[in-house]
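Only one protein chain is missing; all other protein chains are in place.
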Amino acid sequence: MELILFSLFALVAIVCAVNMVLQSHPISSALSLVGVMGSLAVLYLLLGGEFIAMVQIIVYAGAVMVLFIFVIMLLNAGSEEVLKNRSLIAHLIGVPAILVLAGILVFFVQRGFPGMGNVKFGDFDGGSARAVGMSLFTNYLLPFEVTSVLILIAIVGAVVLARKEMD
Amino acid sequence: MAGNLPANFMPTSADMLRFLPETILTVAGTLMMVLDPLFARRLPRMFGHISIVAFLLAIMAAISANSVPGLAFSNLIGIDGFGTFFRVLLLVIGILSVLASYRYLEREKADTGEYHALLVFSIVGQCVMVTANDLIMIFIGLEISSIATYVLAGYLRDDKRNNESALKYFLLGSFATGFFLYGVAIAYGISGSTKLDEIRIALANPETSTMMVGVATALMFVGLAFKVSAAPFQMWAPDVYQGAPAPVSAFMATGPKAAAFAIFLRIFLTAFQSNSDSWEPLIWICALLSMTIGNFAALTQTNLKRMLAYSSIAHAGYILVAIAARSEIGTAAAMFYLAAYSLMNIGAFAVIIHMCGKGETNLRIEDLAGLAKRQPVTAAMLTVFLLSLIGVPLTGGFFGKFYIFQAALQSHLVWLTVLGLLNSAVAAYYYLRLMVMMYMHEPGEVSNNLEPLTPSLRAALILPAIGTFVLGVVPGVILTFAQSGAALVK
Amino acid sequence: MQNLWIIPALPFAGFLINGIFGRKLPKALVSTIAILSVVLSFAWVLRVWLTAGDLAVAPLHEHHFTWIQSGTFNVGWDYMADKLTMIMLLVVTGIGSLIHIYATGYMAHEEGYYRFFAYLNLFMFFMLNLVLGGNFLLLFVGWEGVGLCSYLLIGFYFVKKSATTAGNKAFIVNRIGDFGFSLAMFLIVINFGSLDFGKVFAAAAGKPTGVLTAIALLLLLGAAGKSAQIPLYVWLPDAMEGPTPVSALIHAATMVTAGVYMCTRSAAIFTHAPLAMEAVALVGLATAVFAATIGMAQNDIKKVFAYSTVSQLGYMFLGVGVGAFSAGVWHLVTHAFFKALLFLGAGSVIHACHGEQDMRHMGGLKKYAPWTCLVLACASLAIAGFPGTSGFFSKDAILTAAYEHAPWMFWVGVFTAGMTAFYVWRAFWMTFWGDYKGHGHPHESPWSMLGPLVVLAVLSLGGGFFFNVPQILSGMFPLKEAGADEAMLMGISVAAGLAGIAISYFMYVMRPELPGKFASALGGVYTLVYNKYFVDEAYDAAVVSPVIQGSESLLWKIVDKGMIDGLVNGVGSQAQSMGGVLRRMQSGNIRSYATWILVGSVLLLIALGVSGGMTR
Amino acid sequence: MNPLLQTMTGGVPTAFYLTLSAVLFAIGVAGFVLRRNIITVFMCIELMLNAVNLSFVTFANHHKQVSGHIFTFFVMVVAAAEAAVGLAIILTVFKNRQTLNIDEINTLKN
Partner (left out) sequence: MNLLDLVIALPAAGFVLALLLPRSQPQLSRLVTLAFSLVTFAVSLGLVTGFQSGMAGQQFVTNFIWIQSPEIHYHVGIDGLSLWLIILATFLTPIAILLSWNYIKDRQKEFFALLLLLEFGLVGVFASWDLFLFYVFWEVVLVPMYLLIGIWGHDRRIYAAVKFFLYTMVGSVLMLAAIIFLYTQAGTFDYAVILEQFSSGRISLTHTQETLLFLAFFLAFAIKVPLFPLHTWLPDAHVEAPSAGSLMLASVMLKMGTYGLVRFCLPMFPTAARENAGWIVTLAIIGIVYGALVAMVQPNMKKLVAYSSVSHLGFVVLGIFSFTQMGLDGAVYQMLNHGISTGALFLLVGFLYERRHSLEIADYGGVATVAPWLSILFLVTTLASIGLPTLNNFVGEFLVLQGTAQAHLSWTVFASLGVILSACYMLWMYQRVFFGETSEEVRHHVPDLNMREWACIVPLVVMMIWMGMYSQTFLPAVSETNAKILEQTRANAPLRVAAPSTSAGGQFHGR
């Protein structure tokens, strides 16, 4: 049952991901990325990360991707067929390198953790909103506060860069 | 432990003290944001002053915090000599960058409020990095510093070079961060913790698969090597430094780099010490590559900023030599060298800021021609920095190099030492080209109609120069501190 | 204490005064200072000679200060004087004074009068050092010093390129000789641990012959340089570029005989190195013949006497070589008399003919310059070995010794004697007989010049009687009792001399057209001799130009500029080009940068992951 | 041991999750290197981050710890912040060059 769910959404995720890379138009890429995120959210659930799953949907698939799509619209970025490729290296060396990367990463993660048990749904509830919130406001108070600086910078930065030229 | 509250989550006053410098800076930054709409027109220089004051306060805070070393905020950060050393260094860098920025911002008519706020914030991030004891803190600090720097790099938003530099830095930076993060994930997977000390213990445990340790090391190495612009991950640096506003380049070449090296040292000498035998050769290679590529590429440069970018790559190589030594003295050497390097680098950039003119039009080496005749002081200062970069005795650069290679030799890295020293001989050539230009050519029109040194820039020149000499003549002052700090990295 | 140091000190003082203030001083004062300094030192020599008791038993020694001291080795500034020294001193100071006097007249109208006398005094100083030196190094000081002065005086007319070139030639050729000399000194120090004459000669007997031979041969090289022996004689003829008094003093009477003096001084070494002795004799003999033949074909009066000097020096070496040191020294002395006279006479002749030196443009001078003619006759008789003249005794002594050593040497010597007589008298006839072929009106020289000539004439005639060197030196070199056939040998040599005179008279007075005929008849041989066997040209082609060419084109242009600098700059350009390669990698394209990062990380992953996998 | 055998006992082998994350990461990298539209490239970065998040959550599950989730949470925050700034940068670039082709942003070079 779990395996089926996993395989299903894993498949979806991979397909969307590949699609996102292959799609020529940014909008479709963005949509497929949303797909990836969605399926990942499900997997998070399977892994017992309810809170994360929610955040994934709301923040990521929701806010962030909307922002992306908004920008794409704003710049009405067309499909990139017209764009000509200027980097041979990326293709000559890049492609094989990527394949090797994928290969060794998969190899490593499979070989690297011998005897890691199975993921059984429900035998880990540490990902509940309560648990997460609890540790966020106790042990991880500092990073939580510090992120506010991060956000602030992000705002300032966006404003500085994107606002219309004054005077 | 999900659910029931841990006993020690309430921040104690000690915790607060240990985090005081960052707090001060954050407050100052926020204050500036508040004041910006009010005073941006009337008192553009005010923000610079505020940040300098903030930095000075932060320095005091950092020093006083060092009097009560220890972990804080449930072991997420730890105050030790090492961290304090870098904190103070970063704050000094901050002050110098601000000094170097005044005139530039005026010239470019850029708004000062956000600029200084971002500068302050990015230093907050770096301070977090250097004091962090937990990969989460490191990651967040890294991102704060990086994002702020991305924005600063593209600060003059109508300048094509700025945009491009920002974009390149941003994309490649995030790309590298991705690798770093994956490495963190795997480290977490192996050890079940993100705390450096716990990771260290877990990795030392013979059960753990050294293969995955290797993978984690490799991935994090990629991220860090990118941040310190070490070969083969150095390619972004020249473009970004060239494109960014000169003061920002000065800052980028020193602040984030120093912080990145700090965590580099921390992570590799604490968390990943168990497999140091396997990564030491890689550092060896990267060090050699960085020195060689940096120096040889710099030989043919005509653009001052670009040349300094390459030289900073080479200097990263020297520091990697110290890391490859994997000893306390090596760490101390790296710390000392970073201090010396930051001073002379900011100084050199300050000269560029002074002479580059509006829109950074005069960046060719030829534009230095005859500077010594028109503005002897400026030329003399630049000479000091160049000699220090070459590594001529009685300058900080020399003693730093000397100390690094001494560490290397004590770890029996004979050939790395010899090659490194030969490299520094090569480097002498392109630094000399600048001196040749300043002293041995007749003034060109650039140096002829050069504006006089503004007080702020004068300070930004003289302070590093003094520092360079102090580090060269009486290195003891910093050295002892660096050594004590190095002892604490565990 | 005899204060020997005063002897060289006086001329040195003269040198300083004239050298520094001379330009301001009036000529009269300059010359008085110069002459006085030399005459006084001559006087001092006499005083020493008279008061010093028996030098053969107790030579004088004076240590003034330590000059060089390194480890156990040290060299003092020591003067020593035994009989040999005294003879040399007398000759040097005596003839020196005469020539100084003569020069006042001869140089009266020259530029740089003061300079001339300063140099002359300096020369005296060094020459006296050479003679007085109590060790090889001090001798070497004088040795090089006189070389310097001869360089300066040959190039006295420094506007003339030929003069300065001749000066350089003299100095450099001498340097080649000194090369040998210094090597000899090194060997001496290695083997004797000292350079003091006393120590060295005392220990000489005990040393292996091989070492002594090597030392002696090297010394011979040095002597050959200084005393113009084959193969290093080439500088002396050119040295005639200098003013005539210089030729007389330096290149006839004193300096060139230094070689002989040095060999005699080192007799102790030579006598234990028979091979070297043989070499000395052969070199001497060869030079004697060789130079004499050249002398017969020269037309420049000074050149004639120059070659005759070379040849006569060969005689002295012959004497030394065959073991008759005292005879050699004797000839040195007498030769000093008559050759100085010959040169000074020649000078007076040249003076008479307004600087003309080519004998073909002279002739018939005996009625214009009778005194000159007379004194030159005396000199020519002496050099021809006319019985009773000084030259007769000394030459005879040498020849006898040569005969005892090896008869064939005697015969060659005699033949040379004949040639000598011939060319000297040839010169005499060509100058004074016949009628004047030069320009202007020849005139007799002033008495300041003639005075010394007369004195020298007396000496060269009678010098042999009251200057019996072998007697004086008997303490050092015991006399051999006269051999049975000495009278016969004497006769032969005299005959040869007379024959030479006769032939020359026949050819140049009775049948003046003969010489031309001979020349054309001999043809090739004549041109060969006339051109001094093309030795200079040969040296030039074989040594000088190759060295200069080689240094210029090969060493400097190719090795230095091409190879070494080329290499250095090559390295530089290589570095630059490597930088260029790196530039091209820096394409500015984000994706290629990303690719490099990717590649790097893949490599790292493999390296670390796999190496990790290996370990566990 | 054999994953299939694990499935018999129920649940999904952790290795599967990790593999998935590895694959997604690789795809993200591939996109970054191969795509030429800046925005797409940026999205690839987001994909990489997501892949990493998956690993974190998986490990959290494996270690039965919350810290993995915390980390993921912060990664998301950072990603959001980066998105804001990144897109702003992209905007300025587009304003100045009217292009989104990453290959045409190469004026800075030797």
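Letters are used for the chains, namely A, B, C and D, taken in the order the chains are written, and counting of residues starts over at 1 for each.
By definition in this document, a contact is a pair of C-beta atoms (placed from the backbone, for glycine too) under 8 Å apart; a residue touches a chain by one contact, two chains touch by 3 or more.
The structure displayed is predicted, hence computed values, not measured ones.
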item	value
Chains on display which the left-out chain touches in the complete complex	B, C
Residue, one of C:G71, C:P478 or C:G516, that touches the chain absent here	C:G71
Of C:A58, C:A202, C:V547 or C:V581, the residue in touch with the unshown chain	C:V547
Chain not shown: contacting residue from B:L38, B:I63, B:V418 or B:I466	B:V418
Residue in contact with the excluded chain [from C:F158, C:W408 or C:F465]	C:F158
Positions on chain B contacted by the hidden chain, ascending	373, 376, 387, 392-394, 398, 402-403, 405-406, 409-410, 412-415, 417-418, 421-422, 424-425, 428-429, 432, 435-436, 439-440, 474-476, 479-480, 483
Hidden partner interface residues of chain C, rising order	23, 65-71, 73, 137, 140-141, 144-145, 148, 151, 155, 158-159, 161, 164-165, 167-168, 171-172, 175-176, 178-179, 182-183, 185-187, 189-190, 547-548, 550-552, 555-556, 559-560, 564-565, 568
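Assume only the chains that are shown with their structure count from here on.
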item	value
A-B or A-C - the one linked by more C-beta pairs in contact	A-B
Distance from the mean Cα position of chain B to that of chain A, given in whole angstrom	30
Interface hub residues of chain D, defined as touching at least two other chains	18, 25, 28-29, 32-34, 36, 41-42, 58, 62, 65-67, 70, 74, 78, 81-82, 85, 88-90, 92, 102-103, 105-110
Shared-contact residues (touching 2 or more other chains) in chain B	1-2, 136, 140, 143, 147, 150-151, 154, 157-158, 166-168, 171, 175, 186, 189, 209, 211-212, 215, 238-239, 297, 300
Sites on chain A touched by chain D in the complex	2-3, 6, 10, 13-14, 17-18, 20-21, 26, 29-30, 33, 36-37, 40, 43-44, 46-49, 51-52, 55-56, 59-60, 63-64, 67-68, 71-72, 74-75, 77, 80, 83-87, 90-91, 94-95, 97-98, 101-102, 105-106, 108-110, 113, 115-121, 124, 126-127, 131-132, 135-136, 140, 143, 147, 150-151, 153-155, 157-158, 160-162
Complex contact set, residues of chain A against chain C	86-87, 89-90, 93-94, 97-98, 100-101, 104-105, 108, 111
Parts of chain D lying in touch with chain C, wherever the complex brings them together	29, 32-34, 36, 41, 102-103, 105-110
